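The complex appears here minus one protein chain, its other protein chains still in place.
Moving on, here comes subunit A:
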Amino acid sequence: MLYDGGAIGILPIMADLEDLKTALLSDIAAAADESALEAVRVASLGKKGSISTLLSGLGKMSPDERKTEGAAINTLKEAVAAALSARRGVLKDAALEARLANETLDVTLPVRPHGAAAGRIHPISQVMDELAEIFADMGFSIAEGPDIETDDYNFTKLNFPPDHPARDMHDTFFFHPDKQGRRKVLRTHTSPVQVRTMLAQKPPIRVICPGRTYRCDSDQTHTPMFHQVEGLVIDRSSNLGHLKWILEEFLKAFFETPTVNLRFRPSYFPFTEPSMEVDVQCSRKDGEIRFGEGSDWLEILGCGMVHSNVLRNCGLDPEIYQGFAWGIGIDRLAMLKYGMPDLRAFFEADVRWLKHYGFRPLDFPSLASGLSP
């Protein structure tokens, strides 16, 4: 230290101030850390520091001296304070840089495990949601019924004659007869839900009935359990023309295609009259199927006007009420739309299959967002 404040007895001259400034600024610049810098501050601007001592000497001066000397000392003080502050900033930045330089991560390490990403919705559930969405837009509610049905609801009320081949053990799963000899069945179609709906609700009726169905059948294209959706409209005026329109709108919406061309062929079902099968025009290429074009016709569903016996069996007067019904396989719809080759894989719960063909939980079908992800 060049000047010890207490030791100065004579008035400093301007040149001395310049020396002091030079010495202090050099000390500040040389301070390697915050504590060294603080020592310079105490030695200069502290209570007993060199500049403070000079300032306290002003009182003994004449007013003129005070004026010139005072201004000079204050200029020195400001310069030193500014230098201290600047140096402090530099040192802080340096300390931060040094700390950050040590704080490194291996950013290529994997993230914290996130269980939710693996979840999937089965294609059958996804398609059921799509169907609910499409038909709600056309005014259809969802009706459901039990899988274990009475023979009456599964067959008799639907106008199956007592000896119809469908009632054979080769086609239908039966339970053991009860004490009265009545045998329940695993429903062979979701049509008993039509019966339940007509018995429970007065027309107008517009429902779709999705659900599990069962038949004693197992090969590459048949599984003993499968899924079906049926539609039912009962009112006083709905006819085949309306049925055609609904099926066209449904298939366009479901396959997300601007046009579909349908071919109606006369057919036979016990519970409809007239009955029809519907083929949809398509082209197939490399396992992909496209609708509204091509030269193939793919049989896709059965339908018809509800048989007057069925209406009567369900307590509705066929002279007043009329309507139509259709049925289609949900698994098959899923296969056609999303291209799964084998029905049996639907029920094997192979996670590789489910992850490939399944849907993400937030891929919720809606008409606003588009049905398929």
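The working rule: a contact is a pair of C-beta atoms (placed from the backbone, for glycine too) under 8 Å apart; a residue touches a chain by one contact, two chains touch by 3 or more; residues count from 1.
Please note the rule applied: contacts and distances are computed from a predicted model.
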Omitted chain per UniProt, picking from "NADH-quinone oxidoreductase subunit D", "Exodeoxyribonuclease 7 small subunit", "Phenylalanine--tRNA ligase beta subunit" or "Imidazole glycerol phosphate synthase subunit HisH", is "Phenylalanine--tRNA ligase beta subunit"
Missing-chain contact among A:Gly70, A:Gly294 or A:Gly358 belongs to A:Gly358
Of A:Ser56, A:Thr221, A:Asn239 or A:Ser366, the residue touching the omitted chain is A:Asn239
Per the whole complex, from A:Lys77, A:His189, A:Arg206 or A:Arg332 the residue touching the absent chain is A:Arg206
Missing-chain contact among A:Lys47, A:Lys60 or A:His114 belongs to A:His114
Residue list for subunit A contacting the dropped chain reads 109-110, 112-122, 124-125, 129, 132, 135-142, 144-148, 162-163, 165, 168-170, 173-176, 178, 183-184, 186, 201, 203-206, 212, 214, 216-218, 224-225, 235, 238-242, 244-246, 248, 263-268, 273-277, 305, 307-309, 322, 346-352, 354-355, 358, 360-362, 364
